[in-house]
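What you see is the complex with one protein chain gone and the rest in place.
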Amino acid sequence: MPNRRERGEGMRVDGRRNDEIRNVKVTRNFTKYSQGSVLMEMGDTKVICTAMIEDKVPVFLKGSGSGWITAEYSMLPGSTQTRKQRDIAKLRLDGRSNEIQRLIGRALRSVVDLTALGERTIWVDCDVIQADGGTRTASITGAFVALVDAVNAIDKVTPFKRYPISSAVTAISVGVVHGEPMLDLCYVEDSKAEVDMNVVMNSKGDFIELQGTGEERPFNNIELMDMLELATIGNTALIEKMKETLGSSMDRVLR
Amino acid sequence: MPNRRERGEGMRVDGRRNDEIRNVKVTRNFTKYSQGSVLMEMGDTKVICTAMIEDKVPVFLKGSGSGWITAEYSMLPGSTQTRKQRDIAKLRLDGRSNEIQRLIGRALRSVVDLTALGERTIWVDCDVIQADGGTRTASITGAFVALVDAVNAIDKVTPFKRYPISSAVTAISVGVVHGEPMLDLCYVEDSKAEVDMNVVMNSKGDFIELQGTGEERPFNNIELMDMLELATIGNTALIEKMKETLGSSMDRVLR
Amino acid sequence: MPNRRERGEGMRVDGRRNDEIRNVKVTRNFTKYSQGSVLMEMGDTKVICTAMIEDKVPVFLKGSGSGWITAEYSMLPGSTQTRKQRDIAKLRLDGRSNEIQRLIGRALRSVVDLTALGERTIWVDCDVIQADGGTRTASITGAFVALVDAVNAIDKVTPFKRYPISSAVTAISVGVVHGEPMLDLCYVEDSKAEVDMNVVMNSKGDFIELQGTGEERPFNNIELMDMLELATIGNTALIEKMKETLGSSMDRVLR
Amino acid sequence: MPNRRERGEGMRVDGRRNDEIRNVKVTRNFTKYSQGSVLMEMGDTKVICTAMIEDKVPVFLKGSGSGWITAEYSMLPGSTQTRKQRDIAKLRLDGRSNEIQRLIGRALRSVVDLTALGERTIWVDCDVIQADGGTRTASITGAFVALVDAVNAIDKVTPFKRYPISSAVTAISVGVVHGEPMLDLCYVEDSKAEVDMNVVMNSKGDFIELQGTGEERPFNNIELMDMLELATIGNTALIEKMKETLGSSMDRVLR
Amino acid sequence: MPNRRERGEGMRVDGRRNDEIRNVKVTRNFTKYSQGSVLMEMGDTKVICTAMIEDKVPVFLKGSGSGWITAEYSMLPGSTQTRKQRDIAKLRLDGRSNEIQRLIGRALRSVVDLTALGERTIWVDCDVIQADGGTRTASITGAFVALVDAVNAIDKVTPFKRYPISSAVTAISVGVVHGEPMLDLCYVEDSKAEVDMNVVMNSKGDFIELQGTGEERPFNNIELMDMLELATIGNTALIEKMKETLGSSMDRVLR
Partner (left out) sequence: MPNRRERGEGMRVDGRRNDEIRNVKVTRNFTKYSQGSVLMEMGDTKVICTAMIEDKVPVFLKGSGSGWITAEYSMLPGSTQTRKQRDIAKLRLDGRSNEIQRLIGRALRSVVDLTALGERTIWVDCDVIQADGGTRTASITGAFVALVDAVNAIDKVTPFKRYPISSAVTAISVGVVHGEPMLDLCYVEDSKAEVDMNVVMNSKGDFIELQGTGEERPFNNIELMDMLELATIGNTALIEKMKETLGSSMDRVLR
């Protein structure tokens, strides 16, 4: 079967090229109480990411001198086409949310020196207000910005001896849709993707986490390579966006 | 003890007169999936209010011909000064949230003819993203706008024989702070209020619900009258704001 | 439409005048383990109210020198016409019960000097064994008697420097039924009330809490005034009953 | 070591002989909504037992023509020396309560022909308001009376072809205290009992359920025989009490 | 009615005599992490029993010098004919499991001197992998073996002054099937048993716990005596099996 490009259609639902990410908009200081507070928009996907500091650590770290970063992820009931029932109504944390918040936490911790952070916890909350595909990757990228702001808020009061963030972290989704590898799937693309992959990278271009799933069919090595290439393009673009957004705060991260 | 005015201070923390409400900003169509979606801002208090339609009713109404309106209220973890733990982390719905969402539901149902609505449920969700006092009253007012938009969305597809909304509903807080009755308390005022009252009214100036609490001390009839007068001023101002925001949609409500 | 009185019916289902409360019966020392234990009967509404002392306080008060009063409210499964399922069967605290127990706690704390009480908790439990309207107000009044007995039990062993109870607290329901304001609604009246209001007052005639709801329709200022007048009559009668029941224990409260 | 009798003490804490049960008081129609409602008192142990009829059965019996009897047991927070935390506060049914309510259900079902009962459920609730030992056995005996009243309430409206209750059921505790077998232990005795046994019997003198536990030490065949003899004496006395309480209603059961 | 034997059928489904237990197989060190780990097989009933040591005790024993033994019982979903839903899927501990694990805990504690054990907890877990009747009694017997191994593991590192186990404990089920008393019922027999009894005994032949239920009908004294005799035969056989399995470890227990 001729693919979309061969059929001369050449463009994605929203007019993007296959290797193009959506419009990214990062609004810092979105709300006033959290030390870091970001409205992260990737196309129509919108996530509120906050980072709050607490001056104690979980039991397993008490007295260790080390800090902790923990993340929670949730979707507002009105963020999806069909209303998403709240977790508390079912008395259980949604399985998918649980998986995602564990991923966000690992991604952020991978670029932070928890010992340099000191015995404090940074609570990161990602609340999706509009879900149009890629909410987990948008959450990671947005949460990183909130994290930097929270870390700098600590630094302003009690300067760190060693700056605890050692690299930026961003994430993007890739997939194979109608046989074609594509970058940063929106919901319509995601729902018909044959293969779906989330790629978390640092600002040095290394992988932090890969999660690839053959949703509709298995995938081979060539498809994998194509997707990884696209993911590298996407994360590189996001790193540029981070530099623009965070300005001088990013210099310190990248040093 | 001379009160604030007698002491010549004359103004509230944010420069308002005692009978003045905060800046109100109502953004309709804030997100794209819900039939009604409103960002309600009263000063620094910000609540996302969505209204979604489901084509079935709770068990107790099945086959009755009557519809239902149900409301849920929650605060994002980053919406408060100290991080607010999610309900699911404690496996219980927060007691205060529960009380508030019951109030929102009653307030909305009081202006809707559920039989005219037909056998469908309107799910209203109020998620506070920034809490600076008066979140429950802002939720009611914002939810009303979302409700109108949702009802009109139904109407566009399957026009109602009888328009189900019979009046507007708005709500405002009043209180006694340092001995002075005040309208629309912000967080700083609320936290030192001696008496605190939430007043839900319809567009005819009647009461739908009153909840007054002597937080620090009991209150007498005179104070009550003063507060009710202020509440009437506040709700009247909100009704004007509703007309402005909803435009022609409001005409139908007020007919 | 002529109202009930104009139609010459003149009397309520149980023969009371509109400004008359039901028979009140307060049995102290109803059970033997609690420091305060009361069977509170208002007409056919029957609530067991106990007050037990624990020599520690919640975490947020540890070391503060201040005590705490907490209340729980529940209905026995057999207390209502249709069996009331236990909370544990649904794994959630009933929304209405939650609202009521918060109200009871606030009402009792409003007349107690928690610092004078010292670092101890008084656990108040209100368990409805027969519900015929007004269970929340009967609970408040009955709980007050149990509280006095518990406080005096402490006093007997380790006398208070300052007696911690500063006023009596009672509560009564009022409403508008078939257009007529009425005092202390029984279940049959309550279920057809247009407006419903619970009024908590202290022994000085001031308000501690007001909760008015337009169940069937909004209400205006005049109706509100009528209801508040009836509530004052009702609470005054209850205070008299308290004096009778508590005897000399009441003197100390009222001093 | 010489036992109590050999030491010439001869009497129990409350002056009873070893083979004597406590005062039994059975108040029928204790509350007004349940078809059966009993206040069961054995000495200072007091349990409210209600039986309510529901015109449907659990899923596993739907369409079977058979009815069901289910029992729940709970202790009010104020029923014990130290306040008993509510199950809902821990989000779990108390282990002991669970065990007891399963026992009550089995005991009642053992004397009822569920097919004769027809497709309806009888909900039995036993709520302990004062616990002085033997609450589970008092619950069984009291629940039986409530059950008879509920069954007769059905019978009055739609007479049974076959009367569904085939025997009375009562229960009593026995134990070994300071080496002496004793009947119907009160709390003080129970707390120092070496062996503890609950015996459920029918009105023909047969066993329905036996639960014996060597609390402090194992027990032998002779002790077992002694305890069973006492249990027979106790249950026989309770059957006499049932006849007295239920009057002609009991005739039908015993026929 | 002539019984099975009189009807010349003479044998049970699996060819055993009425006073015969099933094949018992006890595999010690079944898994490698637990200090005691046993695969207990009685006929087709298979239970994994592990005992693990924790160097702390529940709050109520802190500082008492005394240790604790706690037991949990569960059935794997695939252990029964129809899949057994996991407790976590219903958010409640299964009522029957709860009852059984309380029984296992009591049985084990009855043969252990908790003070001699010292301030440590032994966690016993009984997980049924195949259920063919008598899982609770197999669990008790298997758990005892695991307990001995765990206690000896402690003893090897920090020898006990006083050996904490004072006796062996085993358990067996008995019942009346088609009018005949039988020992160690398999599932087919259990499901048609009229009377069912679980008997926990120590190695001196005394009773630790008796739980007899008239499943289909009441039972009389003679039947009870018959069942107790069979239970004694069964537990004696199990004690012999224990000696064989535990070898010299058993000597110390029996001393």
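So that you can tell them apart, the chains are marked A, B, C, D and E in the order they are listed, and the count of residues begins at 1 in each.
By definition in this document, a residue touches a chain if its C-beta (ideal position, glycine included) is under 8 Å from a C-beta of that chain, and two chains touch if they have at least 3 such contacts.
In this text, all values refer to a predicted model and were calculated from it rather than measured experimentally.
*Asks:* For the chain that is not shown, enumerate the shown chains it touches in the whole assembly.
*Replies:* Hidden chain contacts in the full assembly come out as A, E.
*Asks:* Decide which residue listed in E:48, E:172 or E:238 touches the omitted chain of the complex.
*Replies:* E:48
*Asks:* Which of A:17, A:32, A:62 or A:204 sits in contact with the chain that's absent?
*Replies:* Residue touching the chain left out of view: A:204.
*Asks:* Per the definition of touch given earlier, which of E:37, E:110, E:141 or E:249 contacts the omitted chain?
*Replies:* With E:37, E:110, E:141 or E:249 as choices, the missing chain is touched by E:37.
*Asks:* I need the residue numbers on subunit E that touch the omitted chain, in ascending order.
*Replies:* 31-34, 37, 44, 46, 48, 50, 52, 54, 72, 74, 76-81, 83, 86-88, 91-93, 123, 125, 127, 129-130
*Asks:* Could you list which residues of subunit A touch the chain missing from the display?
*Replies:* Residues touching the hidden chain, for subunit A, are 92-93, 95-96, 98-99, 102, 106, 110, 167, 197, 201-202, 204, 206-214, 218-221, 224, 228.
Criterion: only the chains that are shown with their structure count from here on.
*Asks:* Between subunit A and subunit D, how many degrees of rotation does a Cα superposition need? Round to steps of 5.
*Replies:* C-alpha superposition angle, subunit A on subunit D: 180 degrees.
*Asks:* Could you tell me the distance, in whole angstrom, between the mean C-alpha positions of subunit B and subunit C?
*Replies:* 28
*Asks:* Report the inter-chain centroid distance for subunit A and subunit B in whole angstrom, where each centroid is the mean of the CA atoms.
*Replies:* Subunit A and subunit B have C-alpha centres separated by 34 Å.
*Asks:* So, what's the distance in Å between the C-alpha centres of subunit D and subunit B?
*Replies:* 52
*Asks:* Would you please write down the residue numbers of subunit B that are in contact with two or more other chains?
*Replies:* Residues 91-93 of subunit B touch two or more partner chains.
*Asks:* According to the definition already given, which pairs of chains are in contact?
*Replies:* Applying the touch rule to all chain pairs gives A-B, B-C, C-D, D-E.
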